[in-house]
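Note that one protein chain is taken out, while the other chains of the complex remain in position.
Up next is subunit A:
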Amino acid sequence: METGTVTTANPLNVKAKKESKSKEIARKLLRSWTGVIGFSLIILLLILSIFGEVIAPFDPMDAQLRDRLLPPLTDGHLLGTDQLGRDILSRVIVGARVSVVIGLSTVLLAGLIGTIVGVIAGYYRGWIDIVLMRIVDVQLSFPFILLVLVISAVLGAGLTNIVISLALAGWVIFARVIRSEVLALREKEFITAAIATGVPKLQILVRHILPNIFTPIIILGSLQIGTYIIAEASVSFLGFGVQPPTAAWGNMLDEGKDYIFNSWWLITFPGIAIILTALGVNLFGDWLRDTLDPELKGE
């Protein structure tokens, strides 16, 4: 953390320190092969989601009914074509964006709601804690996907609505974890010490407690992204999510399921894409947890 106000006696020294810091992270990453795999998969996913249209060999929306249901490796269609003659590789590539956008924005929204609720419950305790945590308990007793379906059925389909329904179903996990972190933190001696120097309550929360729960939020968030991407695919598969003709892995599965017996490639490749994404995110999340965990940090 740079304070900006401070002039350092030896700026060269500081620079050397910073370099070693990024080197240290790289070293830690290279030491764990699961971390490397996860990181590479995430980078690939990000590249696909940003430059999808450029990379895709065909227009993902271009339906050539003449070429429908071509098996892989025919006529330049590496992964074949679907029931409308659209190139599956291109659709898988472009579909990455939907997953990334939904994964990221859901985790931001769910994380925000969950953190606010968790912090309030954990810091202020009392009846507000009881009320909020019972809401969380009730919500946790419903299956996640069912809840997402119910909320998106009420809100209607579409990208924004699927994000909202995923977040409304998913914030409880954040609230639980953050609350327990805050509960432990508020009893820490350095918080008492901060009160003893005359810091007001709200500032204690914002300046002294929040920065300390940043790491668990990041770790939990990175792991939850995988869950949300899979959930989006499931909901789209059930027809509530991203609507055709937009290419999304979930609705590709949905459309392809009718052809499962004679054209296996329709659902296999988007399925593999989902698996690889979830795998990458989870591997990376695990690595992040191992690296950032304050208990292990000193090692």
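By our rule, a residue touches a chain if its C-beta (ideal position, glycine included) is under 8 Å from a C-beta of that chain, and two chains touch if they have at least 3 such contacts; residues count from 1.
To be clear about the criterion, contacts and distances are computed from a predicted model.
Protein name for the hidden chain, per its UniProt entry and selected from "Cysteine desulfurase", "Electron transfer flavoprotein alpha subunit apoprotein", "Peptide ABC transporter ATP-binding protein" or "Acyl-CoA dehydrogenase": "Peptide ABC transporter ATP-binding protein". From the options A:A194, A:I218 or A:L238, the residue with contact to the chain not on display is A:A194.
The residue from A:G156, A:P211 or A:P244 that touches the chain not shown here is A:P211. Listed by residue number, the positions of subunit A touching the unshown chain are 1, 3, 5-6, 8-9, 125-126, 188-201, 208, 211-212, 214, 294, 298.
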